[in-house]
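Shown next, in structure tokens, is the structure this report addresses.
The other protein chains are all here in position, but one chain of the complex has been omitted.
Each chain carries a letter (A, B and C) given by its place in the written order, and its residues are counted from 1.
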Amino acid sequence: MTNIGLYFSIGIIVIGLLAILRYSLKGKDIDRRIIFLFMFITVASSLLFKMEFPEKPTLIVKKVFNKIENLPEGSRILISFDFDPAMKPEVMPMANAFVRHCMVKKHKLYIMTLWATGQALMLESIEEVLKPEFPDAVYGEDYTSLGFKAGGVGVLNVIITDFRKMYATDEHGTPLDEIPLFAEVTSAKDMDLILPIGGGAPGPKEWILFVGDPGKVPIAPGLAAVVAPLIYPYYPKQAIGLLGGVKGAAEYESELLRNYDQFKDMDTPALSMMGPQTMAHIVIIAFIIIGNITYFRKRRMNDNA
Amino acid sequence: MTKQAILAGVILVVLLSAGAFGQDRPEAVVDSSNLTGAILPAPVTNIEAKNHKYDDGERIDLFWEKSVDDPDNIFGYKVYRIDKDGASELVRELLPGTTEYFDEEVENDVPYQYIVAVVGEAGEAPSEMTPEVMAAWEFFNFSKLNILILGFIVCGSVLFFISSAKSGKKLFIRKIGGLEALEEAVGRATEMGRPILFIPGILDLDDVQTLAAITILGKVSRVIADYDSKILMPVSRSLVMTSARETIKESYMSAGRPDGYNDNMVQYITDEQFGYVAAVNGIMVREKPATCLYLGAFFAESLILAETGNSIGAIQIAGTARPGQLPFFVAACDYTLIGEELFAASAYLSGDPKQLGSLKGQDIGKIVAMSAIILGTLAMTFASAWELGFMQSLLDILNSIFVTN
Amino acid sequence: MKRLIPVLITSIVGTVLVFSVFFPMAETWGEDFSLFFDIIAVFAFFLGGGNLVRVHLIKVLNKKGDWKFSIVTLIAFAITLTAGLFKFGSVDIAASVTAEGTWMQTIFNNIIAPLSSTMYALLAFFVASASYRAFRAKNREATILLIAAFIILLGRTPLGMFMTGWIPEWFSIAQIPNLAVWIMNGPNLAGQRAILIGVGLGVVAMSLRLILGMDRTYLGSDHD
Partner (left out) sequence: MDWQIFGVWLAAFMTLGIISFLYKDNVFYKAAEAIFIGISAGYWFIVFFWDSMVGKFYVQAIESPEPEHHVWVGLILGILMLARLSNKVGWIARWPLAFVVGATAGLYMMMFFVSNAMVQVQSTIMPLWETGDGWFTVFNNIVIIIGVTCGLVYFFFSKKHEGAFGVAAKIGIWFLMVTFGASFGYTVMSRMSLMLGRLDFLFGTWLEMIP
């Protein structure tokens, strides 16, 4: 049913654009209300009919994916949920994609947060993605969660030398020494990869400066779009790659879909958020082209006249 | 709301627990009771307490080298402050790995001593007591001397060219397209019998861009008064309304037409950003101004205004210093004053040689900036690539000139 | 006299605050100014709000144009003021006027918030119409603008990769999405910096003109 709606609206948009193109060949400008109408139909239909496009990852995202993909099975990966509900729509998809990817590659997952407000989001990811999708994963052996600890950069300064100094127990009160995952882990330096997700302070920047740099641990941050340009300069020396905003998350989701059949039914919030935006971009691009055609036709007609 | 509540809660808990810790055992300066038989951790070394420079006498900075047992065998550090009567107070507990503490709870010109104790399983290992130190009050902030000097160079050159213009020296000032078009735009509105819309941004009078807008309004309203055309000025701040009225009134006075002015030219709408935009959009489509001027601080509304203005066929001149909004004005308006041009506009429009002189002064600032960038880059490149000593010293000099903290 | 005193006030206050940053004891004066300013702004609102009421009352009394809507504005204004001054719906009189459960909060959530986010959302439409009209290769500058915008737009869609994905890995910078990232971090950064430096210098010169009293139309005239 939805597919019919989707094809129907794409059909309308394409036919409409062709009609406008023909009109513009006469060198006439169209009324801006027609553009408004197109934008409305485009975004509304792709929202209503869940339009999604496969994304081909940019280099900077691909490097993160490849890193997780190529680490040997059983590598230790730490994910830090350093964000609050306001940032959630942008960065939660990244967190979930990372969790899925790490679990499917049978890496050992260490989950924590530096934000008090990140605690609930961290749990949400564990309860709604990790547990239902990987029922075989055993807590303590395949993944573990340290929960929230106040102190920001202070926490980072400690765990770079010793987790046990900061965390006597995990989130559930089990002493770290009783958790198999921590048997051979002393500090954050024992991680094979760290994935800090967020956009404020403390966040990815602090992870790079206080853990990644001094501990020589590879870091691949997931960032809210507004802060992405501020973190770009750390790539490629201090961050092996990064995911910026919904687009980065969508590229990652799409890469997961392409490589793993088992994920074909997973929900892809970033891809479905990208759908309407991509359509809108394409329509805007089309209008820019049409505008230029109109302009050059008009100029030629004026030259001839 | 809930976020703030959570945040407030967290802060409260943190403060309370800090307070609770703080009162734990205030007398325990040297608590080395070795009950468990474990060995005391090594104390910190090279402890140093210094008056924080260039403040109002409110802070003492404490530095030390961490214990050799940090982080394996210690729980953390405790900072004790001892006043002149010998009474000690635990001021803070710190995490392992810490090597500094800034004490901001001190009184001006009172001597204090400090001890940093390493807390381990067996108890606390205190450091040596620091010599007496006072939080002294300084008159001048010498760390900002470079800013003062650079400021003097730039301001000095502005003042120099103002005074040289006063003495009648001729100055060349390049044409600024948007400002050249201004008079023509006002003339066009007069011919068409339609009003001129002036939007001074959405910030209050405590923003420099709004100030720039008001100074430009002074010149524009003079032209409007001369042409006897009509100005519409909806504003989103009451103070801006008051100052705009004074400005326009003065222009009508000096144009010799005091009766042409009335208070309704400037209208307060609402402080709410988009409420104001909704109203301005309404005014545009109903009053159909022939010329729209958007000068000042603009945010997301820039494009909403400029596109609506475009749909009614108005000539639009915009100007803002906010890089984020310039693209929209450049795309949708006929002329745009980019950043610096906005602040230069009123001097340019005044045609007054003294004010034009200040523009030339600004150029000196640009020369300083450009030379610093080029010299600095070359110095840094040579210094790091070939390890040339004198290049490094040149770089150090430049860094000390431009350092800001 | 009527003009001399204000000019002196501007010059003295301005000069003092310029130098306040260099003296530790005066460092907080800037914050004091913000406090004064907030208080002044409240009083100024009596003039602004008064103007609002006056304008709409006149419209209603003269039955001019859209006078019926002016009634709506006046009523809405009066209701909000009353609800806020007496803190309607507030459980605790000491609590914030916009606290949970107050009328002010309800008004904000159900009227102001949807209205302003819709107004904000209109931008999506205006961005499209502005691109159609403005991004035309009229001259060299406009063409550069067009190309930069086009690359960034393409880079943010799968189209960009689709078109240039064939470019080999060693020259992957030429792939449009990567090129888009570079434009943001290279030329865009340079342009932004030039603007910011210019603004910094422009503000210095303008402030000097104001403090020196060279530019003072905002102070009105001697005539009244």
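Note that in this section a residue touches a chain if its C-beta (ideal position, glycine included) is under 8 Å from a C-beta of that chain, and two chains touch if they have at least 3 such contacts.
Model, not experiment: these values are computed from the prediction.
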Item to check | Sole residue of B:62, B:314, B:349 or B:398 that reaches the chain not shown, by the stated touch rule | outcome: B:398
Checklist entry - For the chain left off this view, which of A:160, A:273 or A:286 is in contact with it? => result A:273
Checklist outcome for this item: Missing-chain contacts on chain C, rising order, are 2, 5-7, 9-18, 20-21, 30, 32-33, 35-47, 49-50, 52, 66, 69-70, 72-81, 83-85, 96-98, 104, 106-125, 127, 131, 135, 140-142, 144-153, 156, 173, 180, 182-201, 203-204, 206-208, 210-211, 218-220, 224
Checklist entry - When the complex is taken as a whole, what residues of chain A touch the one chain not shown? => result 33, 36, 39, 43-44, 47-48, 225, 245-247, 273, 276-277, 280-281, 284
Next on the checklist: List every residue of chain B that touches the chain not included in the displayed model.
Outcome noted: 147, 150-151, 154, 171-174, 205-208, 211, 239, 242-243, 246, 269-272, 274-275, 278-279, 281-282, 285-286, 323-324, 326-328, 330-331, 338-341, 344, 359-360, 362-363, 365-366, 369-370, 372-374, 376-377, 380-381, 383-385, 398-399, 402-404
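Criterion: only the chains that are shown with their structure count from here on.
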Next on the checklist: Contact counts by the stated rule: is the higher one at B-C or A-B?
Outcome noted: B-C
Item to check | Approximate Å spacing (C-alpha centroids) for the pair chain A, chain B | outcome: 33
Checklist entry - Among the residues of chain B, which are close enough to touch at least two other chains? => result 307
Checklist outcome for this item: Contacts with two or more other chains occur in chain C at residues 127, 129, 131, 133, 135
Checklist outcome for this item: Seen from chain B, its contact residues with chain C in the complex are 1, 54-57, 137-141, 144, 147-148, 151, 154-155, 158-159, 162, 204, 206, 208, 211-212, 214-215, 217-219, 222, 237-239, 241-243, 246-247, 249-251, 253-254, 258, 263-264, 267-270, 272-275, 277-278, 300, 303-304, 306-307, 310, 321, 323, 326, 328, 330-332, 338-344, 346-347, 350, 352, 354-355, 358-359, 361-362, 365-366, 369
Item to check | Residues on chain B engaged by chain A in the complex (per definition of touch) | outcome: 3, 6-7, 10, 14, 71-72, 75, 95-98, 307, 311
Checklist outcome for this item: In their shared complex, chain A is touched by residues of chain C numbered 124-125, 127-129, 131-133, 135-138, 146, 149-150, 153-154, 156-159, 161-162, 165, 172, 175, 177-178, 181, 184-185
